[in-house]
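The other protein chains are all here in position, but one chain of the complex has been omitted.
Order as written gives the chain letters A and B; numbering starts at 1 within each chain.
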Amino acid sequence: MKESISLTWRRIPERYRMMGSVCKTCNTHYFPPRSICPECRRKGKIEPFKFSGKGKVYSFTEIHAPPAGFEKQAPYVMAIVELEEGTRCTGQVVDATKDDIRIGDSVEAVFRKLLSDDPEGPIHYGFKFRLIK
Amino acid sequence: MRSVAIIGAGMTKFGEDWERGFRELVTEAGIRALEDAKISGDEISAGYVGTMASGSLVGQEHTGALIADYMGLNPIPITRVEGACASGSLALRQGILAVSSGLHDVVVVGGVEKMTDLDTAAVSQILGGAGDQEWELFLGATFPGLYAMMARRHMHEYGTTEEMLASVAVKNHENGATNKYAQFQNRITLETAMNSKMVADPLKVMDCSPITDGAAAVVLAPMEKALSYSKKPIEILASEQATGTLALHDRKSLTSVNAAKIASERAYKKAGLTPKDISVAEVHDCFTIAEIVATEDLGFFAPGEGGKAALDGRTKIGGDIAVNTSGGLKATGHPVGATGVKQACEISWQLRGERGAGQVKDVEYGLTHNVGGSGATAVVHLYKRGY
Partner (left out) sequence: MAGIVGYGAYVPKYRIKSETIAQVWGEDPDRIQKGLGIMEKAVPAIDEDSATMAVESARIAMARAGISPNDLGAVYVGSESHPYAVKPTASIVAQAIGATPNLTAADLEFACKAGTAGMQMCMGLVDSKMVKYGLAIGADTAQGRPGDALEYSAAAGSAAYVIGPEDESLAVIEDTFSFTTDTPDFWRRSKADFPSHGGRFTGQPGYFKHVKGAFTGLMEKMGEKIENYDYFVFHQPNAKFPLAVAKQLGVPKEKLKDGLLVPIVGNTYSGASPLGLANVLDVAKEGERIFVTSFGSGAGSDAFSIKVTGKIANREKGTPLSAFIENKQYVPYAIYAKLRGKYKGM
């Protein structure tokens, strides 16, 4: 999978540190960040917000047919994680197989390589999740 | 606003079509629809075509102009419409709006996708563009993966089983065996489906629709003039579209596609019908779980009961409601842009009583349900005989 370096660079705050946003009008947290609060629209007041990276597994799967660039990582576990601030996001769960994970398990964000399939291209880093036992 | 009818329908044989490219597929479907409608190209005043990813799959954009050119329809306007896997139904909806408004009389609507010119990994990545590229796909999710997470949640909340999922595939292969246009016309057993290779746990190969080349087309005319073209026009009672969040993780529920619920509720209301009135439905079974969720969202079964209903045979031909008599996306194949239009073809043929071994008895009302991505776009159409 190819991603332009400018796009990767633009997403560094979100991918490295889970920088999202919060609407100060309704106190809804957004990750990835949004510039318009869908609840309040133009009445909303959006500010940056750093997520803790902690949450619970809402649903999960184990990918056996990976997209281009992820072949070496497969099989790998993906989950939708309910973050403790109250929004959900998608991410890989590291160091685990489907037999290790259940809905409701606690996770925390870790920093890993997302994609580095091109030996002469940039390495894309970002958040994944780790089960906390 | 005028009522609109389908006066002709045609499609290509779906499958891995090594001989024909994008333009050959779409022109063949178009010609078949025109022949079915028994009209000449001179009578057409506009066209709409649904294709999701021609630019990535075959390197060709500007497909509206290409089709007008290769159909010999210059200079009529043909416009491309895109809404991921719902592109076909969106094109149909644009055609309906154009005729309904009175702007055009006879409109041709096509859907097409040429998918096998690239390898599977490349195609999965392109289809991934139907989800959130930056926040789902680039992080390693795949479309089977997203639907697998819907399935896992459905299993968690309602006790749906892998056997229930597999029963959808068995039924759709059964139906596909009656459809000469289907990619797969072979019957499969529950055991075969359950033992197929894992794709994204718990979804296996037999839970997934295939990669397919194909095209489908319908011709639309105002209902008031439809009988002057066709002896068997099919009236479109409602055309409703709704959206939901692009990313699956932002949905309030993973066990229901809210956009499909809203679109179907509005469609039933517009047509003055209820789910009980529908006897045949083509629903978007890109994955087996998607059909189970669809039969719940469309009100055929209560939330959580779709899986059991499928296993109990209630969605077979002759059951409570015949779902995916064409074989669905699973057996007919899923050339993404073509699927929505193919669904309209199948329902037209069912209402016209032309489906042979796959014919449902006493059909009065039909429904199509076409979904883009993991549910960010949903389009529902309702049909009845116009003769």
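The rule we apply is simple: a contact is a pair of C-beta atoms (placed from the backbone, for glycine too) under 8 Å apart; a residue touches a chain by one contact, two chains touch by 3 or more.
Not measured: the values here are computed from a predicted model.
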Checklist entry - Among the chains present, which touch the one that was left out? => result A
Checklist entry - Which residue numbers on chain A touch the omitted chain? => result 12, 16-17, 50, 72-73, 92, 94-95, 110-114, 116, 123, 125, 128
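Everything that follows uses one rule, which is that only the chains that are shown with their structure count from here on.
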Next on the checklist: Can you compute the centre-to-centre distance for chain A and chain B, using the mean CA position of each chain? Integer Å is fine.
Outcome noted: 31
Item to check | Contacting residues of chain A [partner chain B, same complex] | outcome: 1, 3, 7, 11, 32, 58-71, 73, 76, 78-81, 87-92, 98, 103, 114-115, 124, 126, 128
Next on the checklist: List the residues on chain B that touch chain A in their complex, please.
Outcome noted: 120-122, 124-125, 128, 132, 134-142, 144-145, 148-150, 152-153, 156, 197-203, 247-250, 254
